[in-house]
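Left out: one protein chain. Kept in place: all the others.
For chain A:
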């Protein structure tokens, strides 16, 4: 259960890769050597690592259309682990190299293979693999933070801090913990009082100060709407509960309860944070893979746990809701040199008509740049970005009383300069993408009642609960054009 080496490689456009950080674990290498015997392949020097990694990830020679070593169709990239070919095709290989790519950064580690090396053992039989994955995920959060794209000086300072982080979480190649996410230092922490109760290893100290428990429930809704008989519209909802508990005590107990309205469909695929102490078996029974038989457990969902100091994701779930919050239709008609556009959006009656924002983005690909735009909207405003061939329909905070809004008109493409391209959106294949956020609403009806949060601690804490609905990948496809096949939730 160890990793042999760890790398952080960056590759900026047009430059070759560069090792930004690396760490080797010689005692693990020593074991690797004796475990693999004659099959042992040593880890090459850092100088050659970027090229090897980038070749496997298909990132070398971007200007060449076909390079066999990179593009061979029989080399399958469908596993979290790649093999590095040290002497070109047919030569020695280093396996399994786990990689995570984020922006220009590639994080990679080489888990120890504690199994007979020939024939190559399946990944799930190697304990080090999941530990390596967890380590890389932790590193990713540590280096990139919640935004995902740190400034170069911020990144540099985080890289500089890596050696001391690794000293704690992976001193001799054996992961003990994941690095703390960037910027997650809790406010007021005192060292553990040191009584009879053992301090959890995932909690550096105890909270001191005002007791506050905040529970934020966020639901995201995805949708693909086609307005066609041949193609079923699909949508789904997933939610997560983020908690921050500033409560005194070494191992305080907190219970958060999620409830559904009495006819709500059950929460499915529930995943919980490791700090949850016990789970009722019935909570886990509903699964999106199963058919809904209506008899499933539908709450209340109790999550007893002892909180860590930092903000954490207590649980996540998916849910199947009967209708999408906004039903749209999109019709395009091509006429000489211009397109006739018609978009209708209907807000479902069960959804609160009070948005923080609601925009529809309507891009036009594979056309020349826009000329004149004669488009009217029944509600909200229209913004036109001619250089991006994009219409942005800002619906604002409210749909009109009728709960229906229309966009209609013609767009001319008179320019001679080609606009943005997209291989997916050829011909009349086109989409409108919705972005919206509704505070204090969930589609599943799931909620955390402030009074249902129980905290077993000396001081009575202030309890804050919030909920929101946010769109994510919410597409409405043009019904007059071909639709790209998407079989997300297809029923066979």
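As a working rule, a residue touches a chain if its C-beta (ideal position, glycine included) is under 8 Å from a C-beta of that chain, and two chains touch if they have at least 3 such contacts; residues count from 1.
Just so we're on the same page, contacts and distances are computed from a predicted model.
S.K.: Can you match the unshown chain of the complex to its UniProt protein name from these: "AP-5 complex subunit beta-1", "Large ribosomal subunit protein mL50", "GPI-anchor transamidase" or "non-specific serine/threonine protein kinase"?
M.R.: Going by UniProt, the chain not displayed is called "AP-5 complex subunit beta-1".
S.K.: Among A:1, A:255, A:311 or A:428, choose the residue that contacts the chain missing from this document, as touch is defined above.
M.R.: A:1
S.K.: Among A:46, A:310 or A:468, choose the residue that contacts the chain missing from this document, as touch is defined above.
M.R.: Residue touching the chain left out of view: A:46.
S.K.: Thinking of the whole complex, not just what is shown, which of A:89, A:191 or A:439 touches the missing chain?
M.R.: The missing chain is touched by A:191.
S.K.: Based on the whole complex, identify which of A:133, A:296 or A:428 touches the chain you can't see.
M.R.: A:133
S.K.: Name every residue on chain A in touch with the hidden partner chain.
M.R.: Touching the chain left out of view, chain A contributes residues 1, 19, 22-24, 26-27, 29-31, 34-35, 37, 45-47, 58, 62, 65-66, 68, 70-80, 87, 98-100, 114-116, 119-125, 127, 129-131, 133-137, 140, 163-164, 167-168, 171-172, 174-178, 191-192, 194-204, 220, 222, 238, 240, 268-274, 276-281, 283-285, 287-290, 313, 315-316, 318, 366, 421, 423-424, 426, 473, 484-492.
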